[in-house]
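Just passing along the structure, written as structure tokens.
Every protein chain of the complex appears in place save one, which is left out.
After this line comes subunit A, so read on.
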Amino acid sequence: MAECSGIDSNPSSHTMDKSITLPPDEIFRNLENAKRFAIDIGTWELKTFGIIAASDKLYEISVQEEVTARLHFIKFENAYIETCLDFIKDHLVNTETKVIKATGGGAHKFKELIERKLGLKVDKEDEMTCLIKGCNFVLKNIPHEAFVYAKHADSEFRFQTTNPDIFPYLLVNIGSGVSIVKVEAEDKFERIGGSSIGGGTFWGLGALLTKTKRFDELLQLASKGQHTNVDMLVKDIYGGSYGCLGLTGDLIASSFGKSATADKEFSKEDMAKSLLHMISNDIGQLACLYAKLHNLSRVYFGGFFIRGHPVTMHTITYSINFFTKGEVQALFLRHEGYLGAIGAFLKGAEEDNPNQYSWGENYAGSSGLMSVSPDMNPMQRARSGTFDMLEMDRLERQLVNLPLLQDPSSYIPDTVDLTEDALAREYWLYCFEEALDGVVKRAVASQPDMLEAALRAEKFRQKYRHKLQTLRHQPFAYGSLTVRSLLDTREHCLNEFNFPDPYSKIKQRENDVALKYYQKAVKSLEELSWEERQFALVRGVLAGNVFDWGAKAVSDKCLIPLCAQTDCVVFLSERPWLVDSYNQWLERMKGPPHKCALFFVDNSGVDIILGVMPFVRELLSRGTEVVLASNSGPALNDVTNGELQILTERIAAMDPVIQAGLRDDRLMLVQSGSSSPCLDLSRLDKVLAMVVRERQTDLVIIEGMGRAIHTNYYAMLSCESLKMAVIKNSWLADRLGGKLFSVVFKYEVPAGKPSQDCETSTPS
């Protein structure tokens, strides 16, 4: 990985401008491996960004030797372009192509400079085409990309759930002028209109009126002004009695109307505010007229006028609400500033078919959405003016929805939105910070032969702690903050510092121990009566799941003897459980077998071997096919697909039922496509979705806190589902109205399915 490369070994030797606040090695990491680049250069003379996109291959992951393609996007002010180009030239050794794709209004201005500095041919790409390509890309690949801005709400940003179908939409790009583009498919878009009254009008006219030169300063002025001093409002014309006419008195009747009649001085702030309203309202109105004419309800706003500025997002949002009476929401994008560069890059990388893959935002490498409130974390704010980064990992598999989701468009893979729940946010941020020492220790321990492991682990600690701090100030930095995103961020950071699988040794050890008990466990289960066995199987899964080395409360008690059926059960609370639909489940088990069960498994060791496998065995014996879905890549002590293949083979050698299941293709192991301790049912391996469909899956089983509680507690499926977990976190148990080690056993039958009636008690 890049950290092992020469770049960071001697940062002082670089020719980078001293004013660049981030160490260049961090910004341009992996540059030496970069395959190709693209650049998007804005035209704006002041405070503007150029963006470089580079894709590279990461290599050397100690265990699996995987190669991952990653996209790096870097945003910086045009002022730094020369030093950046120098740096790139010095470190760029591996590019295959001799062409750099460039887009943006500034592309022709810097063409000569780039060609001279890099010795590459600059290939200009159409700005709008790149923009749309980039927009499609982020909308498809980044969950929580789009958000609604609400200035006065508890959380300023309301992220939209990912809708798998992103088309059609309207993109309103507010640069110096406005372009309104209708996008109907990946390569089908049309500029249906526009307006000359845009960001350039605000800036140009604003500069004339207020003698303020900078765009940011104009926005600053505007945020302090009172437009009612300059604008003629309805109430100025109607006096006090507009109410009887059904008009709102505060409506602007004539922008700048007062400056036409009143012979007085107007303050800069008031004029800037009036101008901002005038332009935002006008753009909003036109956008609505176009949306109506083309019958589009999704309208995204971008361009330098919007780019993260709360003032303009607020006035545009207000305008859209006003003109559509709330029917259309103004949507903004987290990575709006990157669209052109992403698009240009994709144009250049067409031979690699980047669109046939799924991509995921790498939380470790991306700087996230910056705070937009000026009083919030000024340090972050300053940095965002210099460099900003986005990194996207190419996922080895294409991700799609689980076909069994009742309503994919309303599915949210998170039970609690920490962006909106301040109390929960505080707890979980604290919790993850507390756990950090342990994670660092385990990471070091996982690589005993590597001398610099301790150093890397320390870097990991700093990085993740910094992320937690950022999230404390800007919970919205990476979309909605959730336990899932916190866990994923930790995994990304661990990966970043070459700790892809800190639990690998522990997992192996635990698997070996648990395997020894397998036959004994199966035998004792077989001795039970049918009804006793059903209960013992469920308790087995639950007890096995308690053995989660990642959970804080359990790791202290991990010395408990390893027998799923007896000793561990002391952890489990007596029935009735916190959520208890066991009776309905038992009744169902008395009925006809399921056609096919999809089982999302959780931990290695006791959990998978002594809890899940006997349960699977029972299902197979009943005549139910079983699809075991496990992680594609490592996360905590979760069993990965690769490990599960080996484990299942070993169990099959001891157990004819499992062996027959494998042989007859009635037991299948598939990967989920995820490397997260959580489960997002809207981003699953395409193959898994295919298998689920082909086998007519009619039962989905999800076990463990991360998958059944944090993420899919409320997930509604179109077939029967069983969610099993032990609450191993006292705060969460408290939230759900139970105690530590409370059991959730949630068996659900979707409404309208005649087979069983099911009442699930839910926590209050």
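Throughout what follows, contacts are C-beta pairs under 8 Å (C-beta built on N, C-alpha and C of every residue); 3 or more make two chains touch, one makes a residue touch a chain; residues count from 1.
Throughout what follows, contacts and distances are computed from a predicted model.
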Omitted chain, identified by the protein name its UniProt record gives, among "pantothenate kinase", "Exoribonuclease phosphorolytic domain-containing protein", "Gamma-secretase subunit PEN-2" or "GPI-anchor transamidase": "pantothenate kinase"
Sole residue of A:Gly119, A:Gly204, A:Gly623 or A:Pro656 that reaches the chain not shown, by the stated touch rule: A:Gly204
Selected residue (touches chain absent from view) among A:Ser259, A:Asn511, A:Ser672 or A:Thr697: A:Ser259
Touch with the omitted chain, as defined above, among A:Met128, A:Ala435, A:Leu572 or A:Ala652: A:Met128
Residue ranges of subunit A at the interface with the undisplayed chain: 43-45, 105, 126, 128-129, 175-177, 179, 191, 193, 195-201, 203-205, 207-209, 213, 230-232, 234, 236-242, 245, 252-261, 263, 266, 271, 278, 281-282, 285-286, 289-290, 292-293, 323
